[in-house]
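Other chains of the complex are left out, but the ones given are in their true place.
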């Protein structure tokens, strides 16, 4: 389409377009229709109302919706927000989801269910809407908060949480910690003692439970998660204003990474923007560290190739994964996949055009990052 | 000119070249002739003498002067520093200022007057030399230091400062804090109590006043500024060696941003290099945060498109502003505008050439960042 893209070997672009992706970290699509306000509030990580002097369509992700999702709904690229939302409403959420998820080419979803899961399609709903298998990733904090909400004595918490986690982990493909949101990543990496856990649980439960943010409990959840042996995902970097971005730098996890190394559990750093180079360093240094640049790819839109390129610097290629981290509108699932494919074609195609990589190398790395690495890390089999 | 530029739609380049810019943060141009030493010391943020084994012309900004300012003075691009400075001297500061400011296409200046203002043109001088309106941005610390210099008792300081600020704010378009230079941005974000202010003022005044760097007083100035309702600018990131760059990371302002949010006052983060991605995150997360990449654009010269591109990632387009942050030689005012135009044409033109944006979108965003956003934030009217 452009002179730049003309440099990308057509075989590479086509192969990447057709890759059956594994989205190793995603949330459900919204199952109901969305007002303009609701839609705009879901295409930003801000949780504040949209100011009256602007629209969230005036952003990279907004422009990407009008450019890339409009055709999937039967509109011309670069239509207006009004045209887009009118067509979306006419088609209805079910049809919109089927079209956008289906056209994403994602062939396996690992759905994190622990955040506002009641508003979204669960794994089975995602499988139905997309025609692709969908498994679950369990959020540790949500399991603990549910234990608390059912009533629990402080000295029974660790055991009750452990049993609840065993139950959930039976069918889950992975676990996840949102320590970055709850206490920042600069926590003491060592596992807390049982007595510390009971004490902290007492404080938390006595104050009514709810949002779990005590660092002792957050650490306990992480270490309990590590014992289950499933890959453990960590929110890193970019997210909503609830995150203090300074305390979401993956380099802060160094102590935990080293302590957890003997367990052999893969630690998967999610998103990472703008710390993707830090994540790449950790992925080279430590065999148990993996990462993706999901979320950031969708939200940087026309700039996502820069982000993807920075993820392909010092990290070994077997350590990089694809995710969309989409949440809510199926536009985000679609863009997560589509923009990643375009970015990979540009970046790897650039390496080939520059004479640095062979076409065969580019094809192989695209397949590793898009699906193969996740299949190996999460034990998903060979696909198909 | 180059194959890359050939990809940029000519209509976009021309439209961006002709944009009547609002420079929302700038200092005055030097009104007097400059020796070679003085000139070289003003085209670096270093405050050290130029080492004998180099020249400040051997830098991105130095090369940009010889490339882009030389023709405005009637010389060939890429002349020698000697030829450039000889022509500059022959023309005289007045003519140099008229040419460089006029050709910048800046059509409204917001002049920060609080730093070495006696050596520079003030707002009226800038208006005269450029033919464009010029308003004032008042530096909070300078107002306080003047109150101290006139003699003031500790328990009268808050009131005397408040009245002086009211007087200055009557005609100003915005206020500015240089907390980053004075105590770092890792200060306690809460407003200090009146008793704390009096105590801190006593310590400061007893030691002779002068440079205000006590964090309690810095915070008092910021909160007094917020009460005035004018947009409040913050020095962020790159500057002279007086700044500890680690303590000038905009993420350190998170607490203040959240506390100030109910005031509705726009907080405008200046420069931000190399933290432009951090600033973009804050601009997405918080409705009251705006930012620019001024100063860095001039000083990175041929690399300024990279900086501008990084500012166009996660920030909503209504939150990004243009500034030159020029100080002293009118070359810096000229380059701030010219390099921003070239960078925007390359970056937005690249988005269009890649098929990610429409030409109309690119034109609209250029106008927002170059002028429209600043007109709205500072209440400048529609221009013209």
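Labels for the chains are A and B, by order of writing; each one numbers its residues from 1.
Assume a contact is a pair of C-beta atoms (placed from the backbone, for glycine too) under 8 Å apart; a residue touches a chain by one contact, two chains touch by 3 or more.
Just so we're clear, the structure is a prediction, and the values are computed from it rather than from any experiment.
Colleague: In total, how many copies belong to the whole complex of which 2 are placed?
Modeller: Every protein chain is the same sequence, and there are 3 of them overall.
Operating definition for what follows: only the chains that are shown with their structure count from here on.
Colleague: Fit chain A onto chain B over the CA trace and report the rotation angle, somewhere between 0 and 180 degrees, nearest 5.
Modeller: 120
Colleague: Could you work out how far the Cα centre of chain A sits from that of chain B, in whole Å?
Modeller: About 37 Å, centre to centre.
Colleague: Once bound in the complex, which stretches of chain A touch chain B?
Modeller: 1-5, 44-46, 48-49, 51, 53-54, 56, 58-60, 63-64, 67, 77-78, 238, 240-241, 244-246, 273-274, 296, 299-303, 306-307, 346
Colleague: Show me the residue ranges of chain B that touch chain A in the complex, using the header's touch definition.
Modeller: Spelled out, the residues of chain B in touch with chain A are 3, 6-7, 249, 251-252, 254, 258, 277-278, 281, 284-287, 309-310, 312-318, 350-351, 353-358, 360-361, 365, 368, 376.
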